[in-house]
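Take this structure, written in structure tokens, and hold onto it; I'll ask about it next.
Left out: one protein chain. Kept in place: all the others.
Just so it is clear, A and B label the chains in written order, and each chain counts residues from 1 on its own.
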Amino acid sequence: MTVRALASLLLLAASSALAAVPAQNALEPHGVQALAIHDLWRLTLLVCTLVFAAVLAAFLYAIWRAPRSKERTAPDVAVLDQPEPKLRRPVVIGVAVSAVLLVVLIVADFVTERRLAHLPLKDAVRIEVTGHLWWWGVRYLDDEPSRMFSTANEIHVPAGKPVILKLNSADVIHSFWAPSLHGKKDLIPGRTALLHFRTDKPGVYRGQCAEFCGFEHALMAFTVVADPPEQYEAWAARQRQPAPAPVTDLQKQGLAVFMRSTCAMCHAIAGTEAGARLGPDLTHLASRSMIASGTLPNTRQYLAAWILDPQRFKKGANMPPTPLSAQDLNALMAYLETLK
Amino acid sequence: MKTTVLSMLLLASLAGCYREERPDPAPPSPPTESNVRLSEIEPGQKAAPPGVSNQYEENAYALSQGKTLFRKFNCSGCHGQGGGGMGPALMDDKWNYGSEPENIYATIVQGRPNGMPAFGGHLTNEQVWQLVAYVRSMSGQVGVDAAPSRSDEFQSAPPEGRREKEEPKDASDAAAAPKG
Partner (left out) sequence: MSADANNPVLDRSWSDPPGLIGWLSAINHKTISIRFMLTTMGFFAAGGVLAMIIRLQLARPENKLVGPDFYNQLFTMHGTTMMFLFAVPVMQAVATYLVPLMIGSRGIAFPRMNAFAYWIFLFGGLMLYIAFILDIGPDAGWFAYPPLAGPEYSPGKRMDFWAQLITYTELSGLLEAVILITTIFKMRTPGMTLNRMPLFVWTMLVTSFMVMFAMPSVMLASTALITDRLVGTHFYNPAEGGDVLLWQHLFWFFGHPEVYLIFIPPLGFMSSIIATFARRPIYGYPVMVLAVIATAFLAFSLWVHHMFATNVPELGKSFFTAASAMIAIPTAAQIFCWIATLWAGRLNFRTPMLFALSFFFILTIGGLTGIMLASVSLDLQVHDTFFVVAHLHYVLIGGAVFPLFGAFYYWFPKFTGRLMSERLGKWNFWLMFVGFNVAFFPMHIAGLRGMPRRVYTYPAEMGWNLLNLVSSIGAAILAVGILLFVINVLVSRRRGEVAGADPWGAGTLEWATASPPAPGNFAQPVVVASRFPLWSPGGVAGVVRGLADDRREVLVTSVLDAVPNHRAMMPESSIWPFVSAVAVTVLFVGSIFTPWAVVWGAVLATPPLIVWFWPKRKATQMNLEREVKP
């Protein structure tokens, strides 16, 4: 391992040790559906463990108590023509008990499915999530078109309110999975899937794409931030604002760099002339905690390194390396940091 | 016998297959002024021999990326899916500014009169070469194995790999050819 790689690994470890890792764990449920699934999990685990223990005990006891034999020991062929009631009873009971337990588990699953499906959806926040290679496009829907806004990779929701996700894909099959909130749902091109969830506890939850989608499937994560409702409204109001105009000369220079190099070909910043939808919307880039779809922390150092050469962190990503002079990069960073 | 087979396999694995290299096969370098010519000094002369070969024309991933960029950067806004519109058709045999890779590179980077924007600083070198390779595939100039197949979109023409190869005629040829 090179010294440089080791240093960046240590830096990453250090920075992540300071930050609490957002929950991405089916055994740590926070959303109401994840909690329901967890209940079913505990019942199923209990039943399966008991069955396993019983079968293993019967098996081990059988091989422990049976007399030993050798290759030339005479085989017991008399049983070929006779019924064996002493063996028949335990086998029949075993099969019957297994069938009953299976029916219990099936019924428990049906009950859980109803619980998952029957989420009251009044006053739900509606969000359209579009899977891309390898990032998440997020668009908040509203009956009033002017109140809609776009962001990427980080979804804020109000705690205690239901959320309806409309899942589409712009290219291949992806899967939206935040295990601490709910099970997963595939994003299939040509189809729109729906996923409802609700979490009653504010918190930060992590999710990952769960359907193999090519080179960087492993680095296609997203964050779901559940805020108390007032905080959520404040966040949404800020997101609806266009980007502030650059104030200092350095920031103005940064915007100019953005427009004249490759950035504006793919990224949009509301309030500027950049309106392309090929890459994540950057209007409020500085308000997000991670960049590159949950791959890197959103710090100046990582953002600069990412812009100079995304391929170093996410090989195969569709964002090309952008060689900028140190001066231009400095200006661009100054501008991007205003996009709160 | 065994060692021969083994060393052949080893050699083959090292050589690999350039067509399949991804996700970042090395791009050609940008053409210099000396190997891009738009026109001859004197009328009637044939065009200079090609100065730059674009090995992306043999790389399936680069061609596929070129096709994606063509759609995403809205080249089809003027060129259609190759049949043209406001801009000239790209899947036929008529080339206003030259059909060689370095000509197309220059066209994309410099822009052209009557509406072709200059994409100079807005695209990276790799992206331009990918587009150049794709544009050449639209008229069948590219090998069938590497050429893109159908996209997951509405289709208005056969996939590039199944198009007949057009014989490019540049503007001077068109002027010299007898009409009618």
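Keep in mind that, in the parts below, a residue touches a chain if its C-beta (ideal position, glycine included) is under 8 Å from a C-beta of that chain, and two chains touch if they have at least 3 such contacts.
Just so it is clear, the structure is predicted and the values come from calculations on it, not from any experiment.
In the complete assembly, the contact with the undisplayed chain comes from A:V51, out of A:V51, A:L141 or A:A276.
Mapped onto chain B, the interface with the missing chain covers residues 9, 12-13, 15-17, 19-23, 60-61, 63-64, 67-68, 144-146, 148-155, 158-159, 162. Residues of chain A that touch the chain left out of the display are 5, 9, 12-13, 16-17, 21, 24-27, 34, 36-37, 40-41, 44-45, 48, 51-52, 55-56, 58-59, 62-63, 65-77, 79-80, 84, 86-88, 90-91, 94-95, 98-99, 102, 105-106, 108-110, 112-113, 116-117, 133, 171-173, 175, 177, 179, 182-186, 188-194, 206, 208-219, 315-316.
Here, only the chains that are shown with their structure count from here on.
Looking at the complex, you find that chain A touches chain B at residues 171, 189, 215, 260-262, 264-266, 278, 311, 315-316, 320-322. Remark: chain B residues 22-24, 72-73, 121-124, 126-127, 152 touch chain A in the complex.
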